[in-house]
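Please read the structure below before turning to the comments.
Yeah, one chain of the complex is gone here, protein chain that is, but the others are all in their spots.
Order as written gives the chain letters A, B, C, D, E, F and G; numbering starts at 1 within each chain.
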Amino acid sequence: MKEKAIAKEKVCGRPRLRNLMPGITCPGCHYGIIIRLLCEVIDEMGIEDNIIGLAGVGCSYAWPMTFDIDFGSCPHGRAPAMATAIKRIHPESVVFTVQGDGDLGAIGLGCFMNALLRGEKLTTIFLNNAGYGMTGGQMAPTTLPGMRTTTTPYGRDPKTTGYPLHAAELVATMKSVAYSARCTVHTPANYQRAKRATKMAFKKQIDGIGYGFVEFLSACPSVWGLSPVESLQFIEEKMLAEFPLGEFKNVDSID
Amino acid sequence: MKEKAIAKEKVCGRPRLRNLMPGITCPGCHYGIIIRLLCEVIDEMGIEDNIIGLAGVGCSYAWPMTFDIDFGSCPHGRAPAMATAIKRIHPESVVFTVQGDGDLGAIGLGCFMNALLRGEKLTTIFLNNAGYGMTGGQMAPTTLPGMRTTTTPYGRDPKTTGYPLHAAELVATMKSVAYSARCTVHTPANYQRAKRATKMAFKKQIDGIGYGFVEFLSACPSVWGLSPVESLQFIEEKMLAEFPLGEFKNVDSID
Amino acid sequence: MAEKVFIDGNEAVARGAIQTGCKHFFGYPITPQSEIAEYMSRELPQIGGAFVQSECEGASIYMLYGGALAGAKVMTSTSSPGFSLMQEGISYISAAQAPCVIVNVMRMGPGIGTGGQQGQTDYRQVTKGGGHGAYRCIVLAPSSPQETFDLVQRAFYLADKYRIAAIVLTDFIIGRMAEPVELRTLEFGPLPEKEWALKGKGGKGGRCDHPAGAPRFPGDLSKGIITFYMHLLDKYQRIAESEVRYDTYLADDATLLVAAYGSSARMARSAVNMARAEGINAGLFRPITLWPFPEEPLRQAALAAGKVLVVEDSPGEFVEDVRFAVQGRVPVHLLGLWGRHNERGGGIIYPERILEEIEKLT
Amino acid sequence: MAEKVFIDGNEAVARGAIQTGCKHFFGYPITPQSEIAEYMSRELPQIGGAFVQSECEGASIYMLYGGALAGAKVMTSTSSPGFSLMQEGISYISAAQAPCVIVNVMRMGPGIGTGGQQGQTDYRQVTKGGGHGAYRCIVLAPSSPQETFDLVQRAFYLADKYRIAAIVLTDFIIGRMAEPVELRTLEFGPLPEKEWALKGKGGKGGRCDHPAGAPRFPGDLSKGIITFYMHLLDKYQRIAESEVRYDTYLADDATLLVAAYGSSARMARSAVNMARAEGINAGLFRPITLWPFPEEPLRQAALAAGKVLVVEDSPGEFVEDVRFAVQGRVPVHLLGLWGRHNERGGGIIYPERILEEIEKLT
Amino acid sequence: MDRGEIVIQEGLCRGCGLCAVFCARGCIVIPQDKVSFKGYPIPIFVEQERCNACGVCGWMCPEYAIEVYKYVER
Amino acid sequence: MDRGEIVIQEGLCRGCGLCAVFCARGCIVIPQDKVSFKGYPIPIFVEQERCNACGVCGWMCPEYAIEVYKYVER
Amino acid sequence: MGKEETRYFELMIAGIGGQGVLTIGRLLAEAGMKIYPNVLYFPVYGAAMRGGESECTVILSDEEIPSPAIHRPQAAIIMTEATFLAPIFKEFEGRVEPGGTIIIDSSIVQNKVQRDDVKTFYIPASGVAQELGSHQVANFILLGAYLEASKAVPLPVVEKTLGETMAGSRRKGLLPLNKKALRIGAELMANYKG
Partner (left out) sequence: MGKEETRYFELMIAGIGGQGVLTIGRLLAEAGMKIYPNVLYFPVYGAAMRGGESECTVILSDEEIPSPAIHRPQAAIIMTEATFLAPIFKEFEGRVEPGGTIIIDSSIVQNKVQRDDVKTFYIPASGVAQELGSHQVANFILLGAYLEASKAVPLPVVEKTLGETMAGSRRKGLLPLNKKALRIGAELMANYKG
């Protein structure tokens, strides 16, 4: 057998649209996995030449440098406004935003909701890691009740800080939205489901139907104070209990 | 009969908590009716001594001067943030905001939604007149599809400007909200229903249950380009078709 | 001669922008400039452009930023409180050196002010950079609808030439007064391609617009903070050397120099006429660019006259730049908003009042 | 002597505020000052106060405004981009004359800047009023944790005394460097009752906080725009006369005056020591209040020395106020951020580099 | 016997006509050719006999220009 | 016959351990006492025989530190 | 009424929103543009939609016009006593320059001018307008009166301009009534007897 010519075929490695440079996330952060997913989606959909990304401020701030596509960065929370203008000026392009749960859910909530209200045709990748990673682990609107963060040192108390934002469900209530789903990449099967959802969210834009939105639950070992492996379990047990996965809206025409 | 002593009993007039000064709204504007309603509610609930109002910017900007209660004015859209601080500092008081559909629905949407997310115990009176009155009749997030305004000169086109904001329904989806309703004052019967709803929205705050929200559909003859009487009909035929009346949430405890 | 129309300063803004090729406008209503957005909402859809009514001035400036990065000629307009809300965005625009035009039709006072009435109390926030990071914007202050029409076109040119935000500063008076305006197209010469614009990489390498990302152009923040600022300083220096604009009126033989900009310069000009009629040799110095400030020409004119009277409808902001220029070498007097004929929003510093002050000083 | 603790400038902000009676804090995370909010989130609930994490700096400033109108001692803190977002709110606060304290722990650069690193590039936005309406805020610039602790207390006092927003301006260096701090309570004397505060009318007549509403206090905007501004100008004048603070070091016999504030003043002080060791009579002038600016004392010191070297970690903002003060009567040199030892965010203008410049000038 | 009366304050009325619409008993009319000293069409209380002092016209007047009085015997 | 192999780039790996978790065939282990030159615990490909080159470890590696190769006969 | 030999006219109009103050001001300016090289129209109005202070200045001149704001106008039309904030009549009564002209809608303004160094005309414009069928055309009556008194722009030029500006408008049906009001105003002035 050994004599037979054996060739190596690459099954997996750095995705083609991921620039060659080290990542700058913490060990075990799922952002890297989501970047792979996005690269694959863009690649497989054949839209790399006319896609434009806009990253919010947060641990995803460096995404513009890491993708081999046109990719801008935005002031904290303002990606939907910037994306709006770009899409209006280049309507033939595919425009998406990448935003953390602080970026979209707190400072940028008004900006984002108004983009939905205006009926923009955009796609948003929403990174829900239940906290502010970049600035050192403060509470985000998505922080679970009882969870300790640097600004909820005694655990998040809904009496004084409210309940978690359920973005995917909220988005689904808006008329101009064509697609809204919540996904994770914390298992290979979920990775594949998330990939399909992401393609759908782009397709709704490309087909001119409406807004496409995908919320990713994403492990943040640093803020959660857990190991990367414990974080998988945390998603499974705690995050999924608060944030159920699923498609909350998927329509092919609006009105 | 004429000899009998006949006394006159005042059935109706300027409400007690309405200061003696002329209003500055246009003829036929329903804001004046809603002011009466609020005065009566505060009076009847016996809360005038510890209620604090905060008015947004819009045609309701002058409300602080017209009520005989503590009443502040806010930067455009920011009443919920100001109210938050005041309520946190004086938790025993009743704090409410009065905001137009531009004030709350556009510039202030993020500020408002975040107050809901933080679980504030406040009450909001939302004035939906389907446009920007104060600045001369521009489109608001609540403007009806097809409606001409100074910034939708060819009629509001959902393709480029989206669909109307349904605030009362949206608010009802938020967990920390105890009460949400949509009312009108365009008939005496509706006036009474609206009064009951408003009392309920204050009561939820006073009982510490959660946020209370009342949306008022309000005639704006100036922006609508209709006479006051035609405006009543417009509410009946057009506004109610887009914005159904009703209670969308009414709970006595949250979690 | 091009067609002449009777339009006000607000319409002149909108028409000037369209005349020079602007097809995308982002704005939020606020008195006294909502008419600009309204004009755009009527016209832009007709020429294949887009008018977007933003949900607030913050959104306007971020849309403007996005539009500038997309490579289009873009504009927004607002009035004072709205301009305050734009400061973070202007700072980002300045860091990214994204060319765009911002119009501020000032109204009086801090806070809600006096309900969209006359005032010139945005001088510092507009000229000193109200946002973080020690950047500069070009500031042009027209004093008539015609000049507004022309300067808006120039603002677009300067924005593209220097990759900078260019601000056109008018006010209630200039915005609403109507005069005949000649609809001339100004030609300024060729401009560089915007190869840095985000529009889909289209076969080329992906462009990254990120301060810490791959360098996109000279002076990109990613090259390091010193390189970045030296590039900016050099650019600002070039602008200061080439783009200073001002106007003088009877200043050559003046023994009293009145300094005023924008609407106040109109009243001041009348006052100078009145003074001349009385035999007082008054003259007028009117900066057209507030940044770069015509420091040297003003100093020369002030030294020649020996005495300066600043007129501004504010408690005194522009006067600081005049004092800076004059360096204490001749006396500088201020007639601020207390010169108004009444307390209300509609109060105005009339030429008669300026004349009074001129008489006092001579 | 009060207890001495080893804390950094950020903790000194939080502790100083609590020490002087602040129980309500509103803030949003941003590097390099999130530690202030984090400290407050631990401590305030324990003393019956409230820490509210706002959703953005805009919300922080409007909460601060609300809190000030409610009559409480309130504070927020942020860093540069966050301060830009507060400009509209600060303008409203200034119009309502609502007393409050704002802390800006500066970071470098416009836009996203250099990721929360050292810089002094907010001078203009903080001192010139980045919002609309030509208002003023008191600006205090400490250069150590102890001074931070003390000046925060003073800021609360001044805010209440003058009904004004008082800003404490620190930066990455002052915010994060730790030194022993004596936890002393400063006493400044009695303050007026806040009868204007909104807290429910409680049997009295309703209080209206509206610019065009029933007059609440002297200088209320409702009294008319001139009255309002004359009141403000008078107040600003009183502050300028009574509250100017500065520090000098070996300035009396100096033949070269180094002018620097905040963190840069620390490096400058080392450089002055080095220069003295070399026999160069250098001295230091350090403004503590950036507004009111110590214009006259600086002019005197500069004239006496004959030469000024400004050191600031910026492309040149503070230097403008120095030039304004000095009126061109002695030369003013600038060592700006190009004096840093490297291009990165962590670049610093070291004392050695300042000394070099001092040597060049002597 | 008349059961009550209403008093319209011309100085406050802005002629919107809502009172006339909402008086179920038709007691109020607005002759469009009559204008108040402020320049607004002015409502007239034409049918006192039918007025039952229900107060509705008063509530619904956005300007609080109407006072409604009920006659009560002492 | 081995069906494939994986290559772990030590310089990219940050020792999160996800690859070990997700390899359903147990081909990867992370001995916590071994540290890479960057200071992170390093995974080891211990069971080549069982690897079916499914690629999962590669997908799920947040650092793209793993390349997976399938052997194909020519 | 012109200053020196060059032609020069100034008019201020003051009233409250809804009375058409700005409509006739702008109309006069646009008509003036057909005749004068320099024309200026400067309106002042509040932020609220209806019923607030409304005022404008029109200047027609052979020479350059420096200040858009005139403290002591040649002529004024006064359409209201006062607004909530501003004592309109009092203010304008005082401001018109000596020798100038004040035209008052005497159906609305009850006050009388106390000065005798100005020419004052009390025109019951709103009353007459109501008789014409719409109190909304009082403004045209007053403009007609001014045109007759000042001769700033010939009435036919104003009528022509009015026709042009109303051509595309939803209100163009009102054109005949507006023209009629202009003429009646001019007649009232022509026949005016103190």
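The working rule: contacts are C-beta pairs under 8 Å (C-beta built on N, C-alpha and C of every residue); 3 or more make two chains touch, one makes a residue touch a chain.
As the structure is a prediction and not an experimental result, all values here were calculated from the model.
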Quiz item: Among D:180, D:306 or D:331, which residue is in contact with the omitted chain in the full complex?
Solution: D:180
Exercise. Using the definition of touch stated at the top, determine which of D:75, D:166 or D:267 touches the missing chain.
Key: D:267
Quiz item: Contacts of subunit F with the missing chain: which residues?
Solution: 14, 33, 35, 37, 39
Practice problem: Extract the touching residues of subunit D with respect to the undisplayed chain. | Solution: 6, 8, 31-32, 115-118, 173, 176-180, 263, 266-267, 269-271, 273, 341-342, 344-346, 348, 350-353
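In this section, only the chains that are shown with their structure count from here on.
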Self-check item: Selected interface, C-G versus A-C, where C-beta contact pairs are more numerous
Solution: A-C
Quiz item: Any idea how many Å lie between the Cα centroids of subunit E and subunit F?
Solution: 86
Quiz item: Which residues of subunit F are in contact with two or more other chains?
Solution: none
Exercise. Would you please write down the residue numbers of subunit C that are in contact with two or more other chains?
Key: 31, 50, 55-56, 58, 81, 88, 92, 111-112, 115, 211-212, 342, 344-345
